[in-house]
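Below you will find the structure I want to go over with you.
Here the complex is missing a single protein chain, while all its other protein chains stay put.
Chain naming follows the written order as A and B, and within any one chain the residues start at number 1.
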Amino acid sequence: MNFPHMIYGGDYNPDQWTEDIWQEDARLMQEAGVNLVSLGIFSWAKLEPQPGVFDFAWLDQLMDLLHAHGISVNLATPTASPPAWMVRLHPEMLPVTAEGVTLWHGSRRHYCPHNPDYHQYATRIAAKLAERYKEHPALVMWHVDNEYGCHVGECFCDNSAAAFRGWLKQRYTSLDKLNFAWGTAFWGQQYGEWEEIPPPRSSPSFPNPTQQLDWARFTSDSWLACFDEQKAVLKAVTPQIPVTTNFMGFHKGIDYVKFASHEDVVSNDNYPDTSDSEWMIQAGMTCDLMRSLGNRRPWILMEQSTTHVNWRQRNATKLPGVMRLGSYQAIARGADGIMFFQWRQSKAGAEKFHSGMYPHIGADSRVWREVKELGNELPKLAPVLSSQVQSDTAILMDWESWWALDLDSKPSNDLRLMPQLMAYYAPLFKRNITVDFAHPETDLSRYKLVIAPNLYLVTDSAAANINHYVENGGTLLMSFFSGIVDENEHIRLGGYPAPFREMVGLVVEEFAPYSETQSNSICTVDDKQFKCGFWSDVIHLENAKALAAFEGDYYAGSPAITCNQFGKGNAFYVGTIPESDGMEWLIEQVCKSASIQPVSMNAPAGVELLQRTNGKSSWLFALNYSAEKVTIPFDGRGRDLLTGANFNESIYLDPTGVAIIQLDDSN
Amino acid sequence: MNFPHMIYGGDYNPDQWTEDIWQEDARLMQEAGVNLVSLGIFSWAKLEPQPGVFDFAWLDQLMDLLHAHGISVNLATPTASPPAWMVRLHPEMLPVTAEGVTLWHGSRRHYCPHNPDYHQYATRIAAKLAERYKEHPALVMWHVDNEYGCHVGECFCDNSAAAFRGWLKQRYTSLDKLNFAWGTAFWGQQYGEWEEIPPPRSSPSFPNPTQQLDWARFTSDSWLACFDEQKAVLKAVTPQIPVTTNFMGFHKGIDYVKFASHEDVVSNDNYPDTSDSEWMIQAGMTCDLMRSLGNRRPWILMEQSTTHVNWRQRNATKLPGVMRLGSYQAIARGADGIMFFQWRQSKAGAEKFHSGMYPHIGADSRVWREVKELGNELPKLAPVLSSQVQSDTAILMDWESWWALDLDSKPSNDLRLMPQLMAYYAPLFKRNITVDFAHPETDLSRYKLVIAPNLYLVTDSAAANINHYVENGGTLLMSFFSGIVDENEHIRLGGYPAPFREMVGLVVEEFAPYSETQSNSICTVDDKQFKCGFWSDVIHLENAKALAAFEGDYYAGSPAITCNQFGKGNAFYVGTIPESDGMEWLIEQVCKSASIQPVSMNAPAGVELLQRTNGKSSWLFALNYSAEKVTIPFDGRGRDLLTGANFNESIYLDPTGVAIIQLDDSN
Partner (left out) sequence: MNFPHMIYGGDYNPDQWTEDIWQEDARLMQEAGVNLVSLGIFSWAKLEPQPGVFDFAWLDQLMDLLHAHGISVNLATPTASPPAWMVRLHPEMLPVTAEGVTLWHGSRRHYCPHNPDYHQYATRIAAKLAERYKEHPALVMWHVDNEYGCHVGECFCDNSAAAFRGWLKQRYTSLDKLNFAWGTAFWGQQYGEWEEIPPPRSSPSFPNPTQQLDWARFTSDSWLACFDEQKAVLKAVTPQIPVTTNFMGFHKGIDYVKFASHEDVVSNDNYPDTSDSEWMIQAGMTCDLMRSLGNRRPWILMEQSTTHVNWRQRNATKLPGVMRLGSYQAIARGADGIMFFQWRQSKAGAEKFHSGMYPHIGADSRVWREVKELGNELPKLAPVLSSQVQSDTAILMDWESWWALDLDSKPSNDLRLMPQLMAYYAPLFKRNITVDFAHPETDLSRYKLVIAPNLYLVTDSAAANINHYVENGGTLLMSFFSGIVDENEHIRLGGYPAPFREMVGLVVEEFAPYSETQSNSICTVDDKQFKCGFWSDVIHLENAKALAAFEGDYYAGSPAITCNQFGKGNAFYVGTIPESDGMEWLIEQVCKSASIQPVSMNAPAGVELLQRTNGKSSWLFALNYSAEKVTIPFDGRGRDLLTGANFNESIYLDPTGVAIIQLDDSN
């Protein structure tokens, strides 16, 4: 992706409107500073009204119209919503749930990712589009399908079962290896023929956990295969046009680490519920993930809403200024484009109460004014384009471990990865410490601090990589129930956490998850007392030092938080969930130990500070989420790209205010 | 219906008992003053034990027995529970859920309303009954089927799918019109063949909303078609015998406005949960609906319970006197008959713990004494027969708008019509203001005040009708999210509420639904402060005056309640949900503006007052729901039909007491 300015625009669905509206659209887009639209995402039935009969005339007209108005096109392959005729001809393409319920035509994403007919039609329409528009000057990006895995994460039909078996044959090559990996000796589940293996459909009790884990891997790979086959078709015709598909944040169903490596540019749909007072933390975490997935390259915020969505139980409006704050947050965290679903709010259909850039009421509205203001402000950020965000802290995040941790039949089935990630992310966010998300098998040497929340499943190579990182001088903070199983979800014997036992300098004898009403407390070496909750590891020190000990229950006095010097580095271990103050204390210890510096010290609450840098310049982004004017101590000097104001010593921000300060290097 | 006395009786299921009990039943019925029974509602398997083999002998005997005891018969077509042999011969007649689950024989109502075999058998048994009893002197009414739409509101089988497509062809005539109406361009759902259209079975996400709305219309029409075909058969043989079926109050699945227009007399089953302290409001609202459905003609309370039912989680008894109160409430609100499910409490089966007129314990019981007392009291009400209830207030109620409002994918999916109807009905009830329910396309000129709670969907003709009503001097109170869509559920563009924008003199720019924990308040022009909840319209006045303004949130100071003079009338608009006191204040304003007078002023709390009138006389019904003796100010003069007591200045009532005062005209 190489755009001369910040991308600005949205999904454009002109097929919902008459042609006279198209002209108005183009004019209004210009007025709003739109320079890119995602076109035709759900237009398959219009482009191919009968099998093999194509109608591109209307799209030709729109491509030309947009181009004439200086608007580029992120052209969609419309494969997220197959035409009704395809369902009529191939009813077995409909997805089926684990209970055997068929999901019918009438909404969207009504296809099984393993249906061969679907694949044939999907690659054909992609090829037709590529051939048709390969030389059209408006075409600058391909938007493949839409939100893979949304609604229908998996299909359990017979085609899917066969595809699963094919995938398993590839992974295991023999049934002996599969039987070993799945531990089928337990409950006498041994398979003697490949044909005997079902998907994890409804069964009497807990299905085999490794079967479930492989099913998650398979399903994720299936969506990626859908993308890959279209990408191949598109690249064959238009090798120079970047290809993306829109992610959905921390979407559990697809391993985005693997998927992102197949994309030219990472893009994401982000719909924080801004009626939640901590929405910006969740949104920031998602931005950091997207930047990390693309190896810190700029990414695109492909969809957000100008104000309310339609699919929550209650769909709050975004208060004035909040859409702008969220947009700049994304840019501050590495985005080079801001787009919306959708350009013009629908008049009919399931999402007519989803806000658009151009609302039902029209131009005389707060929403339209905000859209125009942002669109006309963004060109000022041209210098920031392609710059990067630096971080010396990483949180380890591995989809496979997430899948395995969230399976049933655990010591505590209320342990879920997402809240634990957030428990570590939030205090860092509040300290203005920028975080990357890193896969445990990647090179971690760029980081001063690495945090591993509940990294339950680790491969041998991940374990070696993490040990290596600490041994060579890194600081690690690992939380309980990490390193418990291997990639087959077999217990790593030898004392939990076996692959890290030497590094963390301790052994965990028992897991003691709490009942719903139970609680406990810890006392630190500097005599602070904090509540803790949910879980206690019963820990025996081997080489580590205790930083805090449990105060209650049968293991009272035993270590709760420890630190161990390992090689040139330090490994902190936390065998419980410290509650708020305790978590703050813990993060303070590890940041001090790792010499982590926030973007800015002493920022007032409710303010977010971030920095982007290219070889030559740096920009400090200051965002005020509070309803008060704030003054931020500033030991630099610079000029606000948005207003031209010069700041030194302090930065002043209005409520919901934003400053993007090009830092003066002489300082 | 032309009955010489108040109807009194119940469902009679003699086939559950041996013949010796029948004789006892007849004697006891006489003792209790029973003059009508609904006979044979579930007797199909007994009447037609094998396909085409009929056994009427037992029914002949019962018809004669009842007639000999002076008891008339409301003879049922037994089509609510088809015989087991029919299921054996035509298993595809069983209903199927949206998830594809078949619902089997073993309870009742196990038929798909679109099954052709079922229809053939149903009309045949109806014809046989009509032929057999057309001249029997006991026969005075037909009770077709039982509680259409109960349990199984809809069927998604393949027969139903075909019937749906047939219905759609009739409605739209072409696929182009259907595609337009359904807005299939959204999410690329265009249909190219009729065969492609499924019912709204389980699908990946929100099904097309217009598809859902048409499905609701179709399903409602299907039940009506079941009724119509039987009615035609019965009328062909016994044109003079009135035909009814029993409604279920505010039953969402069937458009009772449409259905009632096909009936000779409206009848209803009403089972308020009297452990709810406001049961009489819910029950009163249902009575008012029934009277309104029959165009203010007398209706029949076809089923109620003497005390507990069996199908709630916890089935409270009715306290002494409460069954009598509920019965007189129905009469006060226009009923000319009081009946029960069922005559004799069952000994076996699913409803043996449902109370009956004659309980398990027999005659030495409170329940039986209450049944006899009421039955022997009702003949005193003969003068009231066929008199009417007058109302100058109406609440607009349209099943189509209800269906559309309650669909998913709305600004707030917790907005449901029923609680909103109740929010406006309850303060009127407490003020003893009698209310009709009116369809928005009917002539409203008889009303001084019309209330439109959340009238989300309006046809062009409904919009014109409402505008016309106000323009010609009516007073309207309209609440938020009214006039939003047309009959296709397409947004009416032009600024919400577009078809009423001029009439209400304002435009709504944004909907701001609240999160679960959010609240707000309003301040009125007379400086009162009230809490409000759930939702705020962001309103710009055009011609209206603000009566109250919001105090909090980003639209603080903008109007919350307004009034606009339009033509000769006044249109009030309320852009939120005022909490209790605020709603009282609002109702007071609009009643004052519309010069609405309650039946009686200054009645103490817990007392309900109503009036029935014929050309010559009027009767004041006074019901005391409280556990205290009450004195009600009374500026008339009259004589209690029940006790013969004369009242003037005050009416005295014991706890649970009732007076029915024939008003002295000279006053």
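Going forward, a contact is a pair of C-beta atoms (placed from the backbone, for glycine too) under 8 Å apart; a residue touches a chain by one contact, two chains touch by 3 or more.
All of these numbers come straight from a predicted model, not from anything done at the bench.
Touching the chain that is not shown, out of A:N115, A:N146, A:N159 or A:Q211: A:Q211 (per the contact rule at the top).
Of B:K352, B:K528 or B:K629, it is B:K352 that touches the chain left out of the display. The omitted chain makes contact with just one of the residues A:Q120, A:Q518 or A:S595: A:Q518. Of the candidate positions A:R217, A:K231, A:K318 or A:K410, contact with the hidden chain is made by A:K410.
When the omitted chain is restored, the residue from B:R27, B:H151, B:K568 or B:K629 that touches it is B:H151.
Where subunit A meets the missing chain, the touching residues are 99-100, 182-193, 195-198, 200-211, 409-414, 488-491, 493, 495-496, 507, 509-516, 518, 554. Contacts to the hidden chain, counted on subunit B, fall at residues 13, 15-16, 42-46, 49-50, 78, 81, 83-85, 87-88, 95, 97, 99-110, 150-152, 275, 307-308, 310-317, 319-320, 346-353, 360-362, 365-367.
The rule we apply is simple: only the chains that are shown with their structure count from here on.
For this pair, subunit A with subunit B, the centres built from the Cα atoms lie 49 Å apart.
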